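Below, a portion of the complex is reproduced, with chain positions unchanged.
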Amino acid sequence: MAQIKTFRPEVDIDVICYNSETVEEYHNITDLDLLISLINNPNYITWVNIDGTHCSYTLEYLLNHLKMHTHLMEEINNYEQRPRVEEFEDSLFVILTMLDHDLKMGRIKSEQISMILGAGYLITIQETGKPGDVFDSVRLRIKNPKGKHRKFNADYLLNTLIESVIDRSFTILEKLGDLIEDLEDDMIYQPTQAKLNQLYHYKRDVILLRRAIWPLREVLNTLSKDEVLHIQSGTQIYFRDSLEHITQVIETLESFREILAGLLEVYLSSNSNRLNNVMRVLTVISTIFMPLTFITGIYGMNFDNMPELHWKFGYYVVISVCLIVVTTMLIIFKRKQWI
Amino acid sequence: MAQIKTFRPEVDIDVICYNSETVEEYHNITDLDLLISLINNPNYITWVNIDGTHCSYTLEYLLNHLKMHTHLMEEINNYEQRPRVEEFEDSLFVILTMLDHDLKMGRIKSEQISMILGAGYLITIQETGKPGDVFDSVRLRIKNPKGKHRKFNADYLLNTLIESVIDRSFTILEKLGDLIEDLEDDMIYQPTQAKLNQLYHYKRDVILLRRAIWPLREVLNTLSKDEVLHIQSGTQIYFRDSLEHITQVIETLESFREILAGLLEVYLSSNSNRLNNVMRVLTVISTIFMPLTFITGIYGMNFDNMPELHWKFGYYVVISVCLIVVTTMLIIFKRKQWI
Amino acid sequence: MAQIKTFRPEVDIDVICYNSETVEEYHNITDLDLLISLINNPNYITWVNIDGTHCSYTLEYLLNHLKMHTHLMEEINNYEQRPRVEEFEDSLFVILTMLDHDLKMGRIKSEQISMILGAGYLITIQETGKPGDVFDSVRLRIKNPKGKHRKFNADYLLNTLIESVIDRSFTILEKLGDLIEDLEDDMIYQPTQAKLNQLYHYKRDVILLRRAIWPLREVLNTLSKDEVLHIQSGTQIYFRDSLEHITQVIETLESFREILAGLLEVYLSSNSNRLNNVMRVLTVISTIFMPLTFITGIYGMNFDNMPELHWKFGYYVVISVCLIVVTTMLIIFKRKQWI
Amino acid sequence: MAQIKTFRPEVDIDVICYNSETVEEYHNITDLDLLISLINNPNYITWVNIDGTHCSYTLEYLLNHLKMHTHLMEEINNYEQRPRVEEFEDSLFVILTMLDHDLKMGRIKSEQISMILGAGYLITIQETGKPGDVFDSVRLRIKNPKGKHRKFNADYLLNTLIESVIDRSFTILEKLGDLIEDLEDDMIYQPTQAKLNQLYHYKRDVILLRRAIWPLREVLNTLSKDEVLHIQSGTQIYFRDSLEHITQVIETLESFREILAGLLEVYLSSNSNRLNNVMRVLTVISTIFMPLTFITGIYGMNFDNMPELHWKFGYYVVISVCLIVVTTMLIIFKRKQWI
């Protein structure tokens, strides 16, 4: 299918600790005990971001420390998980799929993001991380001393991260929406086989996007409606908002699907329409010239006894008959609205 | 897509205060303290209508005063919200989408309307407001001293406003219904490519309308069935009525969709039918004249030794043979019901 | 769309009072106090049938007397209501749509019937009433001293009236079923454009019927399953029966829809089949006669030096070559199963 | 539609009484008091089978005796009932539809079977009964002294009868499955209009079968999951089993429907494919011979001054030109993969 996976084996641990007064940042942490002590510090909300999931030792150490089911190791490292939310004794585990449009390949790329929400901390584990990733804007907002992150707990951080993942989907959707709109005019006024193949590719993209986004809705439904560990009722309104966004994404995809189906119908029927026109031209031409050719054929015969041939105006009579035939045919076709 | 947004940055605050005995109107209020005092006056039902949502200061002042979640600011100013209803401590928040048919552009326009229902007051915030907007008829009905508004509370006002938004959708629907009915006859009796493109546009309109109207149903379902703050059980019957109306709108859209699908099928099959007719004419003509032309071709050959050419009635024999061929062919085609 | 409304402004009030021993009938009652006293008489079950709903005064008087929500006035007089059931303090309000096939116009007509069930009385309000309407058979059954009506309360009367409305739909369905069955054979053996248009009209009728009948199911579901005012558990079995009937109607409509969709496919594919046959004939004719005409054309050329022309049997050779070409072609086509 | 009803007005009452030790059979009982005493005998499980439902007197007598709702009379005698289950004070009422394939007519026949389960007895009422009907195998199994019937109560008997009705549907399904499998190869390798009509008939059979079988599922769902009168929890496992069987039947029908839809698509596309091939042949022939005929036409003209005609090798030049044209055309078509 059209999903590609990219791997980056290096692990990169960044930590941001913040409370209403101060923000501290740590890059490329290698000392796991420092990491644990930061997570355990009750004065700060700690966001640990792990890029690259292959260092299973680090992960296992953390999971053991956080008393999470070691079964999660497998799920975090298996990159084809369905987005979902699971509750554990002390923490909440969320798996998301982040979609991105690979410009060079013209394909949709998916990346898995695992999140562990505990008391005062949030751990995010990305398959691969780049400088300038989707979470950068959240980092900026955390540093804003008057931003909402500074007033809320780690569950609000979880929400803004999920929201930024959804926003990324919106971007793909908008791009796709523009492409479909472009296709729309082409399909109606200049349908070609190449446009049709494009339509097919958009259709497949919509199928894949829907498959990837649908489970996110279940995740947000759980987070916004049920009583979930570490999610305070005051932040649930933000999750409800994200749920509305994802619902909008799905409804938009659904209408894309219907619009593409409609475009295909337009293509097929305009194709059949052009066929009709072509055939009409052929039939008109044939119907006019076949009888004429037959008439000239008659007087091209070499019989000894063909009196018409010796009439003085025989030739002109034949030419007149031909003209009459043509005129009659044209009138008939005009009446039938073929020409 | 086919939705356009229009912006008018000026804010325009109008207030109507009324009770069973009297009605007072204030236009273009700028004094926010006066506004607050009007809202707080327990002797009146106060309807505050804010046109243009860009004046965030005014809105924030109001929301703070009404102890509503400041998160709402974003939702009111973000014009792509899904219609929904949210309950807060002291008030109820409703977002609607009002659809309108832009005559100049031939497209469907959508506008967002936010409503805050509190104890004795209703605040409506429109993206843009024009003199003569959809709420004008409600203003007239409030002024009627024997009208129902004067007997009920602000929740009835909320209902009539929602009802007038739905009525507007009905108008679009009726116009669309008429257009589809016109298209129906054309599609059956004079199908053309232009008609097909029209059909496609109606289809897309139905898709967009359904997407816009569907969430309204959830809103009215909540307001009419659940126990909602500030909605009295005595007014719920009116919300139930609006719910029935919106259900009817959706069912009508659904049947539009099916009728349009049926029309496309009619178009495609009448197209294939006409192709059949055209091809039949072509085949009849070819089948008659190709053998004839061949016969005349034979006697147009210049062989020295062609005895038929010297027969006295050779020419007449050939002409007779041709007539026999034509007659036979016509009989065959008649039997096959091709002509 | 295909629904027509007919109006008859005159109001016509008929009353039947009955108990297990006696039946009394009143026609064209004009004295409203007499009407009220009949309704209030606890010794009789009273069925008030009002034909024509335009006399709002009579209705308002009745509704006020029966302590019903005056809001109902609007609903009874608005002829585009969705069928539904509403419970009030003292009475139950039911709106139905009765479908009828207008023979003269070949279209489906719908009429709204409102019913108010109270303690010992049933009021039915028809848009328009004719002598010999759908309720006549119920009137006869009431007069039968051993009939079930005489044993049961007004809720049984309500059920038989609803049942007679459903029975009327059954009649339309049967007629439609017969028409579809007729169409079936035509579509398979003699498909024409006229048959296709007919198919499209049946399809649209099915869409409209389904839209009209679907809400009736909700009504009967409520009446037969929930605890509803004035409906005794002993009569609920009859409502359950009506529910089964309406479910059957809907399932039949659903299978009509699928059969019509199947017929369209048959039409399209038999059309494409006939096109194939026509084209095969054309191709066979062209492939046989085009080479032949070319051969005669060669020997119709006037070159000085064409030795074949002076051969003694040149003509017969050419004729033989033509015969060989024809035979070869025919064998090839036979093998390809084109002829 | 394709369902036929057959009637046999004679009533035929057979009774089998059995317990773990003994079996007694009575044929053509006419003494109703004997019948009642057999039913009331607490030492036996009594199965009363009534063939032909027209003797309303017998039925009414029985229903009155069994204290069942007399309303059932109508339902038993009305042959178009939807399968369902209804609970009464002392007994359970089940209506089933038994499907059978009428070999002579090639159509699906449906027959209604009503069943009344009481304390220690089961009454089955068939529209029509033949020697060697679907219940015969159950009769044999009852007579088997080690069979399960002898250990269980009448509810187990009810289950085996329902199971034998379902098994009959399975037989039709298997036959239909074989027919579809045959059609499959034909459709892919030798599609004809006759095959298409066959496909349409199978499709309609699937629609009718589904409509008939779907309600059976509801019946078995009720019997196997809810607490139902006279159904012991120990026998519910057998009803669950029947429910699984009927679910399988429905899933099989669903996949039949999809396979038939796929076959139609195969037919249509192979048809369009063959059309393409035919048209390609026609175009190739026309494109080759039309220019050739034109060339020969030129030199068939009778102008006085046509120098080529008097060239010594003019004729051979023209023939060579013709060959070159043909070769060039063939190469072009070869490259375009048309031949």
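We call the chains A, B, C and D, going by the order they appear; numbering starts again at 1 in every chain.
FYI, contacts are C-beta pairs under 8 Å (C-beta built on N, C-alpha and C of every residue); 3 or more make two chains touch, one makes a residue touch a chain.
Note that this is a predicted model, so its numbers are computed, not measured.
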With 4 chains placed, the number the full structure-file assembly comprises: 5
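Following the convention adopted for this analysis, only the chains that are shown with their structure count from here on.
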Distance-maximising chain from subunit C - centres being C-alpha averages: A
Chain centre separation (subunit A, subunit D; CA means) in Å: 41
Per-residue multi-chain contacts in subunit B, two or more chains: 268, 272, 275, 279, 282, 286, 290, 293, 297, 300-302, 306
Chain contact topology (line, ring, star, complete or other): line
Pairs of chains satisfying the touch condition: A-B, B-C, C-D
Subunit D-touching residues of subunit C, taken from the complex the two chains share: 177, 181, 188, 237-238, 240-241, 244, 247-248, 251-252, 254-255, 258-259, 262-263, 265-266, 268-270, 272-273, 275-276, 279-280, 282-283, 286-287, 290-291, 293-294, 297-298, 300-306, 338
Touching residues (chain side subunit D, partner subunit C) in the complex: 1, 69, 71, 75, 80-82, 84, 86, 193, 196-197, 200, 203-204, 207-208, 211, 214, 264, 267-268, 271-272, 274-275, 278-279, 281-282, 285-286, 289-290, 292-293, 296-297, 299-302, 306, 308-315, 318-319
